[in-house]
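The other protein chains are all here in position, but one chain of the complex has been omitted.
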Amino acid sequence: MIKIGIIGATGYAGAQLVWILHNHPKADIKFLCSNSYAGESYSDIYKNFSGHMYINCVSMEEAYSQLDAIDVLFLAMPHGKSFDISKAAVAKGKKVIDLGADFRLKDITEYEEWYKVTHQAVDLLKEAVYGLPELNREKIKGAGLVANPGCYPTASILALAPLLKNDIIDTSSIIIDAKSGVTGAGRSAVTNNLYCECNDSIKAYAITTHRHTPEIEQVLSGVSGKDITLTFTPHLTPMSRGILSVCYGKLNDEYSESTLLQLYRDFYKEEYFVKILDAPPETRYTKGSNMCHISLRVDKRTNRVIVVSAIDNLIKGAAGQAVQNMNILFGLNENTGINFPAMVP
Amino acid sequence: MIKIGIIGATGYAGAQLVWILHNHPKADIKFLCSNSYAGESYSDIYKNFSGHMYINCVSMEEAYSQLDAIDVLFLAMPHGKSFDISKAAVAKGKKVIDLGADFRLKDITEYEEWYKVTHQAVDLLKEAVYGLPELNREKIKGAGLVANPGCYPTASILALAPLLKNDIIDTSSIIIDAKSGVTGAGRSAVTNNLYCECNDSIKAYAITTHRHTPEIEQVLSGVSGKDITLTFTPHLTPMSRGILSVCYGKLNDEYSESTLLQLYRDFYKEEYFVKILDAPPETRYTKGSNMCHISLRVDKRTNRVIVVSAIDNLIKGAAGQAVQNMNILFGLNENTGINFPAMVP
Amino acid sequence: MIKIGIIGATGYAGAQLVWILHNHPKADIKFLCSNSYAGESYSDIYKNFSGHMYINCVSMEEAYSQLDAIDVLFLAMPHGKSFDISKAAVAKGKKVIDLGADFRLKDITEYEEWYKVTHQAVDLLKEAVYGLPELNREKIKGAGLVANPGCYPTASILALAPLLKNDIIDTSSIIIDAKSGVTGAGRSAVTNNLYCECNDSIKAYAITTHRHTPEIEQVLSGVSGKDITLTFTPHLTPMSRGILSVCYGKLNDEYSESTLLQLYRDFYKEEYFVKILDAPPETRYTKGSNMCHISLRVDKRTNRVIVVSAIDNLIKGAAGQAVQNMNILFGLNENTGINFPAMVP
Partner (left out) sequence: MIKIGIIGATGYAGAQLVWILHNHPKADIKFLCSNSYAGESYSDIYKNFSGHMYINCVSMEEAYSQLDAIDVLFLAMPHGKSFDISKAAVAKGKKVIDLGADFRLKDITEYEEWYKVTHQAVDLLKEAVYGLPELNREKIKGAGLVANPGCYPTASILALAPLLKNDIIDTSSIIIDAKSGVTGAGRSAVTNNLYCECNDSIKAYAITTHRHTPEIEQVLSGVSGKDITLTFTPHLTPMSRGILSVCYGKLNDEYSESTLLQLYRDFYKEEYFVKILDAPPETRYTKGSNMCHISLRVDKRTNRVIVVSAIDNLIKGAAGQAVQNMNILFGLNENTGINFPAMVP
């Protein structure tokens, strides 16, 4: 059994992680850390665990003291908070999987510019591996610290990688218009996230300024071999979970829909978690699962391609992918504990 | 492996059943029958199964011809439709678990009065066992045909049984006010169930006439040893899943909340799927699971008890309980394949 | 034109009040007070007013200084906060309409017991008139201070008054099971009211302890002439607006549904805002309006009556009724500015 510690266990991504690892046949949760709920029973906070789990949350201080008891540490915290505990865990030879943003951007200047924080673990950053298994599987295998991708980047990169790998679209033409459920905004008690402020309404936010922009650009630049700058617009949608990422690009040549769909099927043919559909995906068919659904259309009138991807932001966009990375790190079958389809409706 | 056939696989209860059995370690789905979708790939109808399942739906006619290939037949059909196929399956010595209403009411007159249908399998009805394991486990073990309880009855009976077993409330005083998600109304394309007719609105329906009323009365009368007639009011609530059943009864004596809570904890102490909470349950904490959460309050001012139970109507209220019954019939651990907590949020 | 001041203008009831009075042909808003947003433009907080209204919020201090400029003061504040400003306004001969709870309960002991606050305006309380026009119209006409009813009481009292006035049900048998939209919980930024904590889930809360209980009892006791103690269970429902109140009572005699429906039609025949429907009401048909829809069913099997009423909690349950009271106080047609039906869907 893999012995596990989780920091940030009571946020939405943390709660999803607890759910998956609780059901995972090879995982053994050793501690759940939550500063706000330290000392409280986890199943009093998340009552779905009543009768299933008897663990009290520990403080950050206690978490440090229990690092020796685990094999892998998951971090599900706001950016800027992962530096010290990561260093401590890595120093003890523990694997670290960070669901936050602190180890995703390789360019420190870019990190500090977008996140307005000084990076305090530069050495660790150099070793960190970006944990998108579909593109990076081999590197993840030997990693000490895995930087788990953001939710929007996961959906958007998987949608665009086949096109960029094959030089099919103009790299200066990319626009990503992505829609997220409200869990994406976190569990903080702020007026904007109240039920009555979100219900029955949609909005775009952080237009041109969202921090996932440089992450998407960094990875897609790596895939394409060219420096990519793109436009990214996120939206808050009245649903709890799900991301739909709609990606636009100008085709370098004429392509039929069937040619491109085949190219996607080939590109992802070995992938358990990426499925190419004929019809445009709907987020509900991925909800509660680690699946990414992709389809595309060619707009012959404008010679653009529109690629649409759907994921569950808390699973393939966070906790599920983190466990996928854990499975890789520990030599398990990659879909162990995360092989279930979405539950519909 | 238990070989399985499902009739009515594309309704909401059917789809939930497919989901559970697909993930069940001892189940092997042999056929999925859906008259409306015969010949179509199941994963084209429910795209969550893309990449997970490659089965085409069969017609009812084909289902009959494949009865030899299975061990157990699940029926998820409207009332009045289960008679013939049940008889055929039982005649071949197959186990039958009927998620519909045709074998729940023991009194044929009552069945025909409430359901406006002539019962066409009276012999089978006599053998049928009501599949509420928490009350009926021993009988289920040897059953040939299990009548899986309705969703409202499951929530309501589990909420009231401890009180009635112990003669704590006036049996003439019972009122059940229950709230269901819209999956409870089925998947038929009718105007009333359109998104824009249900969203952001609640209504009571079938007041005094809902067909689950005699089912609840029959079982609770059995538990209490007295003939019970009660008032039952169901509601349609703007959510996909979930039932919250709020049950009112006049106390025969004075009882404290803690006494009654302890009585409930004792009553259900061996039960994996029933948990007694201190705080009133919320449906979300059972959503996607086979759990039933129960709590209660004593209204000292009026000497009433208010018991509240929450379930997922498609799981503990339908498909999950059906699999629980299957596990019992086949000697498996009762929670095999249905031991996961709710996924929140 | 009636000159108006509003205290608590940025809560949900306050915002609804501003909406109605902005559109009211005889109202002239003089100030909007909100301590949290003092100095900010109202249309920056509620952007629906962009281009419609150019008013900056004032502090409580400023509100005091502007009392001379108004004819009527509306208060939309948490309980315990209305004493001083009410006294100041009444002393200046201004009409006061309090949407809060401070002047509803005539029995001070009861007020202090349920609200855990010392009442600091006992003289004013004696003069205060309970502002449910359908029962209390004549008294409201000459009132100096109107205590606007709570949302649950409005729906529940209108549902039960005809039965109690006519001695049709056993006064000891009343159970009210009511369901509210999330605006009922207010606009405070607390975790429990976040979108992802409320979406797709229903719960009962404050069972046996909700503060609207004594208010309902006080008014219904007055109607019936007997002391009434009842059971009241409120619920939080995943919708923004609306209350559905389902009321149960034991019939003192045998009554047919048509007899009782006719009795209700007669009782409310002069009322613009109460309509008796044949079918059970749905909250959506009252949403955005000051209407109350009522219907009922007789459960012959148990000799109970089930009365169902629906209102918009922010309008007939708060701001709309407050304006109805203002119309009465100032001799206007009672439906002036609030005569529109619900907007569906």
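Order of writing sets the chain letters: A, B and C. Residues in each chain are counted from 1.
Heads up, the rule we're going with is that a residue touches a chain if its C-beta (ideal position, glycine included) is under 8 Å from a C-beta of that chain, and two chains touch if they have at least 3 such contacts.
Computed from a prediction, not measured in an experiment: that's the story for all the values here.
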Out of B:N23, B:N56 or B:N193, which is the one that touches the chain we can't see?
B:N193
Among A:L244, A:I276 or A:L314, the residue in touch with the chain that has been omitted
A:L244
Touching the absent chain in the whole complex: find that residue among C:F103, C:F232 or C:Y285.
C:Y285
Considering the entire assembly, which residues of chain A contact the chain that has been omitted?
172, 175, 177, 179, 181, 196-197, 199-205, 207-208, 229-231, 233, 235, 237-242, 244, 246, 248, 280-284, 287, 297-302, 304, 306, 308, 310, 345
So which bits of chain C touch the chain we can't see?
12, 15-16, 19, 22-23, 46-53, 183, 199-200, 240-241, 272, 275, 277, 279, 281-282, 284-286, 288-289, 291, 293, 340-345
So that we can see where the missing chain sits, which residues of chain B does it touch?
12, 181-183, 187, 189-191, 193-200, 238-240
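The definition used in the following text is that only the chains that are shown with their structure count from here on.
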Centroid from C-alpha atoms only, then distance chain B to chain C, rounded to Å. What do you get?
39
Please work out the Cα centroid separation of chain A and chain B, and write it as a whole number of Å.
36
CA centroid of chain A to CA centroid of chain C, Å:
46
Can you list the chain C residues in contact with two or more other chains?
181, 196-197, 199-200, 238-240
